[in-house]
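This structure is in structure tokens; I'll ask about it shortly.
Of the protein chains in this complex, one is absent; all others appear in place.
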Amino acid sequence: MQNKQDENRIIASSLTYTYPEAAKNAVDGVTMRVKKGEFLAILGHNGSGKSTLAKLFNALYVPSAGTVWVCGLDTRDDDLVFDIRQHAGMVFQNPDNQIVATVVEEDVAFGLENNGVEPKEIRVRIDEALKAVNMTKYAKKAPHMLSGGQKQRVAIAGVLAMKPDVIILDESTAMLDPSGRQEVMNTVHRLNKEEGISVVIITHYMAEAATADYVIVMDGGKIAMSGTPREVFTQVQRVRELGLDVPPMTDLAYMLRKNGVNVRADVLTVDEMVEEVCRLSSSN
Amino acid sequence: MLKDITLGQYFPGDSAIHRMDPRMKLILTIIYIVGVFFISNLPGYLLALAFLYLVVRISGIKFDYLLKGVKPLRFIIIFTFVLNLFFVQGETVLFDLGFWRLTKEALENAIYFALRLVFLVMGTSVLTLTTSPVQLTDGLERLMRPLQKFHFPAHELAMMMTIALRFIPTLLEETDKIQKAQMARGADFESGNLIARAKAMIPLLVPLFVSAFRRANDLAMAMEARCYRGGDHRTRLRELKYTKLDLFGALAMAGFIALIVVEGKLLG
Partner (left out) sequence: MSIVIEQLNYVYMSGGPYETKALSDINLTIGDGEFIGLIGHTGSGKSTLVQHLNGLLMPSSGRILVDGLDLADKATDRRAVRRRVGLVFQYPENQLFEETVEKDIAFGPKNLGLDENEIARRVKDAMRRVALDYDELHERSVFELSGGQMRRVAIAGVLAMEPQVLVLDEPCAGLDPRGREEILSLIRNLHKEAGTTIVMVSHSMDDVASLAERVIVMNHGEVVMDGAPRDVFSCGEELRGMGLDVPQAVMLAQKLREKGYDIPEGLYRTEEIMAEIMKIAGKEAQHA
């Protein structure tokens, strides 16, 4: 176990969750893991069980069956709940509905206050956290004066101040405009690279999933597809069946191949498509 | 009219009054108001006014601003004034209309009561104008903390206040949006009699409540995810400390109270 824990931040085994009085399982026998330092995207249409899964990672929900270990801690153990939530921080969808305090820095301090951290240490940690998300100059501002992207960065800072091993973003970009989405994605990518924090993003934006190390597609509470973004998105037909899009360039590659043009199927970005076109014309 | 109410608004600043500990300001405000309620002659009220004026000057807030805050409450003040005129019994009759006579006691009572209300509003306005909502809730929570021994929910009340303050702007914005959305569907909030208008509020209030409940639900989950577990063992980013300023404040208030007590003795 010790060894496993070193390389995996979250391990889910036959994880199942049923909402009270629901006929079907919202999450149905999911086995997966989040590795140390990994950037994982969980995709799926609305109602596919992806958000429920996220809430099982944070002990907000307790498994109906199966187990999930967060940094080696079993979420079914009541005594470990607060440890687990400190290890695996969560950012939610609606930026307005997760900020508690009336001043930015007070909100960042919220989790630390709950955990009884000394005031001096809180000061140090919130300053660091606000710096890490580039929000230092908004420390004294009222949250409702901020843009959506800024609010979400405050929420990330609040999680970051707890020094988590995993950050889970539960559709945290869904209500943002493109620049807000970009702000949030840049922030979590930087934290992932520089601080080595594992990131789990729950999303239905393909462009965001394309930047992940690994992608899991959920459908009906089960894992329908998994692999690197390339491996997943190349299966254009299957992805569409699951109610999702593919990145526009992957779609273009798919259509070109259907018309007999021999481009690589796993093109994700514009630059890769340019490369493919150059390769085509030089081989002609 | 809503925006005219100074009660509860904060006027950012860095004056000595602003920098005082919120707990001290709360205590002193209460003492001041209680003190004012014991004043029963006009010179006493002049003293109270002078003291308030001094405090407001130090705080850097315009006195007019404070007076403007009383304006929205003028109907309540006039109402209590009239009520006192009618219902206070007295001996010294000023004039008699047969079915009603005005007595000196009633008139005095009415005037004093109205004045007390004015001072109550102005006194608390000074508190809220110079103390940010965050400090105010902090101060309240800490003052009430000893009561927790008797199961008084001090932390919970403070948390509720914080959340209410946090969500007021959000819900105001939302109200505006829903109102416009219903107007776009031909709703009319402005005309018709009282009943028609009350009915017209339903398309506004239902979505607002639905949304407030959804927000509450979301917020509860977000707070849980951030290890919230009530007030026990909770620390705070901001620690409150009494300083010399608070001592000065306390002494000044003691002086004021002494003055009105002496003045009350002298003038009856």
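In order of appearance the chains are A and B, and numbering begins at 1 in each one.
Keep in mind that, in the parts below, contacts are C-beta pairs under 8 Å (C-beta built on N, C-alpha and C of every residue); 3 or more make two chains touch, one makes a residue touch a chain.
Please read all numbers here as calculations on a predicted model, not as lab measurements.
Within the complete assembly, A:A174 is the residue of A:V62, A:A139, A:A174 or A:A265 that touches the hidden chain.
Within the complete assembly, B:Q182 is the residue of B:S132, B:Q182 or B:T235 that touches the hidden chain. Only one of A:E128, A:D213 or A:D245 touches the chain withheld from this view, namely A:D245. Within chain B, the residues in touch with the undisplayed chain are 174, 177-178, 180-188, 202-203, 206-207, 210-211. Annotation for chain A: contacts to the undisplayed chain at residues 45-47, 147-148, 174-175, 177-180, 204, 206, 243-245, 247-249, 251-252, 255-256, 259-262, 270-271, 273-274, 277-278, 280-281, 284.
Rule of thumb we're sticking to: only the chains that are shown with their structure count from here on.
Work out the mean CA point of chain A and of chain B, and you get 44 Å between them. Put simply, chain A touches chain B in their complex at residues 55, 58, 60, 82, 85-86, 89-90, 92-94, 96-103, 105-106, 109-119, 122-123, 126, 142-144, 158-159, 162. Every residue of chain B that touches chain A in the complex is listed here, in rising order: 133-134, 162-163, 165-166, 169-170, 173, 214-215, 218-219, 221-229, 233-239.
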